[in-house]
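I have a structure here, written as structure tokens, and I will follow up with some questions on it.
Excluded from the complex is one protein chain; the other protein chains are retained at their positions.
Just so it is clear, A and B label the chains in written order, and each chain counts residues from 1 on its own.
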Amino acid sequence: MMSAIKLKMSSGAHAGANITVNRIMVQVMLAIAPATALGLLCFGWPALNLFVITVLSAVLFEACCLRLAGRAAKPVLLDGSAILTGWLVAMTLPPWAPWWIGVVGSGIAIILGKQVYGGLGQNLFNPAMLARVALLISFPIEMTTWANVTPLFSAHAPNLAESWAITFSGIAGFGPIDATTGATTLGFVKTEFSQNRVLPGILSDYSGVLDFIGWTRGSLGETSALLLGLGGVWLIRKGVIQWHIPVALLATVTVLSGLCHWSDSQHYLSPFVHLNSGALICVAFFIATDYVTSPNTPAGQLIFGAGCGLLIFVIRTWGAYPEGTGFAVLLMNSATPLIDHYIKPRIYGRNRSGKPIEIDPGKQGRKS
Amino acid sequence: MLSLLSPWIDAAFGPGRIRGGVHAEEHKSATAALPIATDFPLPKRLYVPVQQHVGKPAEPVIKVGEHVLKGQLLAHSQGLVSAPVHAPSSGTIIDVNEYPAPHPSALPIRTIVLETDGKDEWQQHTLIADPFALSPEDISLRVGTAGIVGLGGATFPTAVKLNMGRENRIHTLLINGAECEPYLTCDDRLMRERAENIIDGVRIMLHGMETSRAIVAIEDNKPEAFAAMQAAALPYPQLTVQQIPTRYPMGWDRQLIRYITGMEVPVGSRSSEIGVTIHNIGTAYAVHKALRHGQPLVSRIVTVSGGAVVKPMNIEVPLGTLISDLFNFCHVRPDITARIVMGGPMMGDALPHINLPVVKATSGILALTQDELKSADEQPCIRCARCVSVCPAGLLPLDMANNIRNNQLDAAVDLGLKDCISCGSCSYICPSNIPLVHYFKYASGEVMARQQAQHKSEQTKRLMNDRNARMERIARQQQEEEAARLAAKAERERQKAEQEALV
Partner (left out) sequence: MYVLSAIISLTLLGLVLGLLLGIAAKYLKVESSPIVDELEALMPGSQCGQCGFPGCRPAAEALAAGQAPATLCPPGGSALAEQIAALLGMDLDLNDVKEPEALVARVSEATCTGCTRCFKVCPTDAIVGAPKQIHAVVADACIACEKCIAVCPTECLQMQPVEVTLRNWRWPKPAQELPAHLPGIRSNALC
């Protein structure tokens, strides 16, 4: 009667939770979409151009690599990981950067960051951060030219045609660079410190509220701490990411910057500025929590998050670069295998060194 | 340094009382609301395998052609860990031969085939007026001869467990009413409908183990069962009925022990060594039937459910009933059946066909549609570590599976392969549809096979050495004999020469 049924030898579990790789990728994209939308609104058509170019080239690179490796491209592309990688790379770029920055960034992320290791799940370093750091070192001018906030359709905003000129022939084609660009908060502070000026004078023009909402210079992933944070909290609530890494990371930065600021408020930024500025929130929720490159256990994740936080604070405060999130994440990525090697869950009925636990004579049976 | 930190790590991340686990979709409502069906028509033939338990197979004591009554002994237990099987109905034995086993491989198993006569006539059994007047040893003995095994699925002979509990002088008897597997409701219905009998069985077990305290644990998704059991346990102060959170695999005995008592059973030890023994509620019910009514274990309650079942329900069926008979009774649609599972969807095994009998371990038979199944489309691991967080045993399923895929079995064993309980939580949660448990089952079998191969190679060496030694001994013997013969011959010739000389 049942002979028509094709029965496969399969073990439990026969039922499955309603989670797929694709669904996880889509949820991360949804979480990051509001911040992206606000960024695109703030920086107009050139930002949109760059965003589209970066994402498309990421998908293209992925398809080429898969073809070269002789694997079927379609099912892998459908998992959405290449789109997300491209998206995250775009989030780290100056919004008005030229087109090739986006293409090179995607290329580094997909080819060097992911596919040479063997594709999804095999890479040691976070592809988006690898791309950002490689670009920052190779093309410092392009990567530190930050456009002013010029909302879409506002008076000074470039129109569609002008945006093509900015994306394809450079920002210089659009008017005086000094008028259209400036430094990010962290970059500005770093420069001022180097000229022996002190807080709070440096930040007299600083508006914490605007910075918090995202009305400031920076990459799409840096500006809106509010929307990125909300997206991150939504991801935790949805169970897509665990709380351990973001909490450890943000707590470490807050505590360290708080201590330093409290001891010397002239030379150390307050925790508020640290949390608001740069890519800290984005990294805490979207980059450091990358499954592939972060530890597997909750304890390991706390160590990883705290390590990222420590390195970010050290680089921001004493390093040559104003922002250290990329370097910090990459350094901690390289420590992930080590963390996973030493921090393992305790197996039921065994102690931490793997030996069977001893029977507590007090709790034993009433054996005579 | 880590060991210094470990109390704090433990405090922050468990062990806690529950570790790991998943909230699986329950699918219980279809069968939980219906009473246990007792109008199942007696099948024409019953196929009773001689091994339905952990341990040695039972040895048939009947001959083909013999007429047997319901409850009559068909095969007696062999050795210390074993259990007898009894006739599930009255009729004639028509065959004792190899038939497919209810096992994913459906390989043959020695089976007694009984053609029923329709009378379902019990053999004479004596009612026991007061089981509490019996000695504890006598209780174990009677439980053993009734063929009772752990009905939660482990099928460990209950009498052996009772003896171990008594010998270890345990302080707590845990009764597992968690029924954490989705779809299955046989324990739920049994508790709702026959709570008093179960409680009676628990009290008899307490007496048999000379223990004074029993805790019945029921997941909080079964409030009716909890209420019924609590009411039934009310007169007996030594019994407590406790609700536990609904979280698969709460019914894993060691998880339950940790949740209720706060103690962990060390790896390699039995729970009785820390003073706890755990039995299923179905087992308690079987003990009641054996000790109050003298009836051996010849039937059980089976949940027939799944998306392809038109009339899903719990049925009390004689052991040896074919799954195909059950499916006909419950109107299973073969056209939409994608997989047949014996047991629950988390730990159960897929069966290759349905001409297989119900045995003591069969808590449920599921006919699942494609929609209910986890996708088999395996994708690369994204190291999301969901499997790590759901593993109740504290393992690293992703790393283990990776090692096994690359044939690094020793590395997988080092990561704790042998501590895996195959609960299926990791496979259930995996977003990449990696059949993790399948990898672990494969690897465990392979490791076992390699150990056997190693053992055989040692045996071979011993046999070879024995043979070589024997060959040498024989050669030496022959040499000595030859030498003796030559010496004797020389002696004879010398004597002959002497005689000749004398002459």
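Here is the rule we go by: a contact is a pair of C-beta atoms (placed from the backbone, for glycine too) under 8 Å apart; a residue touches a chain by one contact, two chains touch by 3 or more.
This one's a predicted model, so the numbers in the text were calculated from it and none came from an experiment.
Visitor: Per the definition of touch given earlier, which of B:R166, B:R339, B:R386 or B:H438 contacts the omitted chain?
Guide: Of these options, the touching residue for the absent chain is B:H438.
Visitor: Check the options B:I18, B:V81 or B:A106 and report the residue that touches the missing chain.
Guide: B:A106
Visitor: Among B:T460, B:Q479 or B:Q495, which residue is in touch with the absent chain?
Guide: Touches the omitted chain: B:T460.
Visitor: Who touches the missing chain here, B:A33, B:V61 or B:A449?
Guide: Candidates B:A33, B:V61 or B:A449; residue touching the omitted chain: B:A449.
Visitor: Residue-wise, where is subunit B in contact with the chain that is not depicted?
Guide: Touch with the absent chain occurs at residues 47, 99-101, 103-109, 322, 352-353, 355-356, 378, 406-407, 410, 435, 438-439, 441-442, 444-446, 448-450, 453-454, 456-457, 459-461, 463-464, 466-467.
One rule holds for everything that comes next: only the chains that are shown with their structure count from here on.
Visitor: Please compute the C-alpha centroid of subunit A, do the same for subunit B, then give the distance between them in whole Å.
Guide: Going by mean C-alpha positions, subunit A sits 49 Å from subunit B.
Visitor: In the complex formed with subunit B, which residues of subunit A make contact?
Guide: These residues of subunit A touch subunit B: 1-5, 7-17, 19-21, 23-24, 75, 79, 81, 119-122, 242, 291-292, 295-299, 340, 342, 344-350, 352-354, 356-360, 363-368.
Visitor: Spell out the residues on subunit B that touch subunit A in their complex, using ranges where they run on.
Guide: 2-3, 6, 9-10, 12-13, 15, 19, 22, 24-25, 104, 168-171, 182, 254, 258, 263-269, 272-276, 324, 334-335, 337-341, 344-354, 366, 368, 372-376, 379-386, 388-389, 391-396, 398-399, 416, 419, 422, 424-425, 427-433, 435, 437-438, 441
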